[in-house]
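What follows is a single structure, and I will ask about it in a moment.
Certain chains of the assembly are absent from this excerpt, and the rest are unmoved.
Every chain is named by a letter (A, B and C) in the order it is written, and numbering of its residues begins at 1.
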Amino acid sequence: MHMADALLSPTVGLSFWAGTIATISYCARKLKNEFNDKIIPLMGVMGAFIFAGQMINFTIPATGSSGHIGGGLLLTIVLGPWAAFISIASVLFIQALFFADGGLLALGCNIWNLGIYPCFIAYPLVYKLITGSNNSNKKIMIGSILGVILGLEMGAFSVVLETVFSGITELPFLTFTSIMLPIHLLIAVVEGIVTGTIVIYVKNIQPDLFYSDNKSNNTLLNLKKVLVAMSVLALITGGMLSWFASTHPDGLEWSMGKISGREELPPKEDIFHKTLSKLQEKTAFLPDYGFKKPEMAEPEKAESEKEAWPAVSGGTSIAGILGGILTLGITILIGSVIKFFRKRSLTNTY
Amino acid sequence: MSHHIIKAENIHFSYPDGTKAINGISFEIHHGESVGIIGPNGAGKSTLILQLNGFLLPTSGSFNIGGTPVTQKTKTEIRRHVGLVFQNPDDQLFMPTVFDDVAFGPLNLGLSPEAVEIKVEESLRIVGCLELKSRPSHHLSLGQKRAVSIATILAMEPDILVMDEPSSFLDNHSRREIINLLRKFHHTKIIVSHDLDLIMDVCERCIILNDGRVQADGTTKDMLLNKTLLEKNKLELPLSLQNK
Amino acid sequence: MSFNQSEFFDLGYLDYLSYKDTFIHRLDPRAKFIVTLVFIFMVISFPKHEISGLIPFLIFPVILVALADIPIKIILKKLIVVSPFALMVGIFNPMLDRKILISLFGIGISGGWISYLSIIIKFILTISSALILIATTSFPGICMAMENLGMPNIFILQLMFIYRYIFILGEEVVRTNNARELRSFGKKGYEILTAGNILGSLLLRTIDRSERIYQAMCARGFNGKINLFKKSRFLLKDFLYIILLSGFFIFLRLFPLSQFIGKMFI
């Protein structure tokens, strides 16, 4: 459920990057203070462990599909929230680069979605509360399953919000939510079971391996801090988001228009209003229809569509398409020519 | 699979990243033979034996074991007959206790719980680790881990035993015990090792690999006494023959 | 998150490519990193129904692939297998937005199809540029670039450690997986439990390993902070690379090049 660059608007992408970087810096400072330098290599190999662990696939009983570990909650159980968040962020960074999972702009969202919820919500509010201090195998299993469910569901819901706020897709909020949440519930249960099994395995052999915060101060205090930090971050992010949205209808789009003076740019309109009205419009057809009928939608939408892309007049768009195809051809030609000359120069030198 | 002849025909293998590890290897190993495979680091030894079991499939060429070609389809069947002990015992033990680990294979073969228990105890006794039965694998010394990994394979009663560097990590005494163990195993065995003294003690035949090719194949004596041949392949006379 | 054996090998392959020696590889990592970010940002900033304006941006990945001697296969393969998420989410656009926006030779094309195509093009552009970045820049180089751009030291260290140990643990997993398969005979019983056990023992080994690494670090004078060796060699060409390419991308963003070329022929 990686958020992808292609679905994002710059505003949403940047806001989540801001939130993510703020959290990383906060965690880094936090780690510097309660320092135990052994955690530096431990975080690193644990990150690598999450990658490596994902290569172990197993079939999910009764479904025939296969699953693998996710890692957010497991990392937090071993490393504690601060270190785990940084570790997850680095794992996702490497994933974004080497596997192009999502892309670099969406990375901010992805770190947020897969890091914040397991580290700062699922772990302290679910896992820790359930397992308590004298943890039995049963408690660990229940805590793991519920923790992973909460973390993943919140992450999935986040993906929905990010997508809808970006407004690149037409998928209505409710439909999207009703697809994402059940899918992730299934994934989460399996992940939760595996996480629980791992934790129990390790606990039985080496019980002292897990992070415990009672040595520094009590859990409740930490919890409060976490919640405060969370709300501050949410405020900052939300503030930035609405500031962007209200002052510049479409962030960069707007400034570009200013610079270029292109008159085909969409008229300024509050992104929230646009999204909200679209939401209303679309959700109105649910749940009776899965998807609304196009004929019905047309008259209502004609107006806004015209505004969204007013440049569409027959002439320009045909010119655009023809030009696009030509540009594509030229591009491929240039690429092939370079390849050709490179090869030749190589064969000449040897 | 009555005679268990192992036949490699012009095997080539490249890793997905393009590394050519095996460049045309052919040989035939007969039932009951004990064959040592030696060569420098990176020669392709481990790559070669991983293909015996279908963990890797040749890019071209084919393996044939007891008349069955090793393919995606037959590999599960093949693995009942070919037991592989890997280089690093840590990779081989993954269950919580020694007992669970040794029982894993027989259980999957569908043996009854009683039969499994008997099998496990027997295998552990052979490698001299019966008293470790209920210990967690994690806390064993490396030598003990090595012995237990051999037991996990013995418990499956393979017809062909393949081992990658069985003596690494071991002290002299445990090494000697592994040598004795191998000598007592009378089915076909293939042993990869840098420890040429062990090869000399256990194998009658020896294949020298280098650069993914067979450089020489013959009786162990012929191979391990040929100083120029050995040196060409970054090897040395077995230490026990290097008199000072 | 998902990672399998074939991705593990691809990772090794991309990593191997990044140590080639071409003009692009020799550029300073910071320059390449910044240019990639500008590129992605410009691409993403197009409105949702834009197609023709996006096409010229293809020139960047195409030229880089050619100049840096990257086999196009690996990029295409990744594009196909990676994250079907964007495509799956996008496919709802044609279903939901059926307002005809263009009619071409008598066939009406709805806004949904146009925005879907736009998503696909954006997807291709952003993903390939990130892949090309990693295929032309060694990972340590990228870490340096990130540190210079102000990311916390501990985050950079994590990147380095993960990168280093992915290869070691990955191979360990391949071997452990083999060991399991060797003794499972295709049996699928107890799968989750076995997977849990394998992962558990891998985790224990990983933690032991971190202890040994810590000792190795201390043996070399580690005392809580890692000093990175700054290899600064930001040359004029790197500076020009940033200025010229960023300028070019901004130009493409503002000037409808495709339309312009098309108009010349109509």
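Assorted remarks:
The rule we apply is simple: contacts are C-beta pairs under 8 Å (C-beta built on N, C-alpha and C of every residue); 3 or more make two chains touch, one makes a residue touch a chain.
Since this is a predicted model, take the numbers as computed values, not measurements.
Per chain label, the copy numbers in the complete structure file are A x1, B x2, C x1.
To be clear about the criterion, only the chains that are shown with their structure count from here on.
Judged by the touch criterion defined above, the protein chains are all mutually in contact, each touching every other. Think of the whole protein's Cα atoms as having one middle point; the chain whose own Cα middle lies nearest to it is C.
Chain centres here are Cα averages; for chain A and chain C they lie 15 Å apart. Per-chain Cα centroids separate chain A from chain B by 46 Å. Each of the following residues of chain C touches two or more other chains: 10, 172, 176, 194, 197-198, 200-202, 204. Residue positions 201, 205-206 of chain A each touch two or more of the other chains. Remark: chain B residues 96, 136, 138-139 touch chain A in the complex.
Those residues of chain A whose C-beta lies close enough to touch chain B in the complex are 201, 204-206. For chain C in complex with chain B, the residues that touch the partner chain are 6, 9-10, 12-13, 16, 172, 175-176, 178-187, 189, 194, 197-198, 200-202, 204-205.
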